[in-house]
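The complex appears here minus one protein chain, its other protein chains still in place.
Take a look at chain A:
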Amino acid sequence: MPNIVVLVKQVPDTYSERKLSDGDKTLDRDSADAVLDEINERAVEEALLIKEASEGEVTVLSVGPDRATEAIRKALSMGADKAIHVSDAALHGADVIQTAKVLAAAIGKVDGVDLVIAGNESTDGVAGAVPAILAELLGYPQLTHARKVTVEGSAIKVERETSDGITHLEANLPAVVSVGEKINEPRYPSFKGIMAAKKKPVETLTVADLGLSADEVGLASAWTQVLEASPKPPRQAGQKVADEGDGGVKVAEYLVSQKLI
């Protein structure tokens, strides 16, 4: 009966145009629709699958501004049992280490955690560091880049996918797992789930509630800060290769010049 905490983050919808604010180069949250990060949907799905196989409880944990409640609601309507939302103006511009500290402190508020599930990396920050830092802070084994997760009693097995191949990992619970795109196909919430989510408990905490001080967490004391951002260069028109009998060779030469073959 694992007690699972799933980390979820609200991010700008990849279908809308995303940008950073002009002033402090943090995410301009008003410029795009906000959604539950897709990789977190997979993390929630994995937690639900484990819960459905062996019962247990799923708590979603989100560090983010007030409107992140929408992402939390979605996770609850998929079937998670309850939520913790850490929301504090002091967190504006927090970096990965600070975020992980806050997450670790919040996880400390949940009794008897067996498993923490996160996405490998968010679609907005794309640092891909939080799960590992968090595992370190909690003193839990880290099983990152999972494409398959099996929980058997107090043990967890994970297939980790890297560009070199598949690594089989095994650890004792409690542990931190981060999942990749291939882990599963997340369910869509049903109307029953949506209605039920309204009644599920969401605990809202501030940085102070977690025993942390505001100057440990925000942009001012962050280890990393975004200094400059430039938009992606517009897509160039494709290059045309006129086939005068040597088309194949020309295409091959082009691919070689781009180090693609």
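Here, a contact is a pair of C-beta atoms (placed from the backbone, for glycine too) under 8 Å apart; a residue touches a chain by one contact, two chains touch by 3 or more; residues count from 1.
In this text, contacts and distances are computed from a predicted model.
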_Looking at what's absent rather than what's present, what does UniProt name the missing chain, "Cytochrome c oxidase subunit 1", "Oxidoreductase", "Alkylation response protein AidB-like acyl-CoA dehydrogenase" or "Cysteine desulfurase"?_
"Alkylation response protein AidB-like acyl-CoA dehydrogenase"
*Check the options A:53, A:127, A:195 or A:249 and report the residue that touches the missing chain.*
A:195
_Out of A:18, A:148 or A:187, which residue would touch the omitted chain in the full complex?_
A:187
*May I ask which residue of A:10, A:77 or A:142 touches the chain that does not appear here?*
A:77
*asked:* Please output the residues of chain A touching the missing chain, sorted low to high.
replied: 15, 73-74, 77, 187-195, 197-198
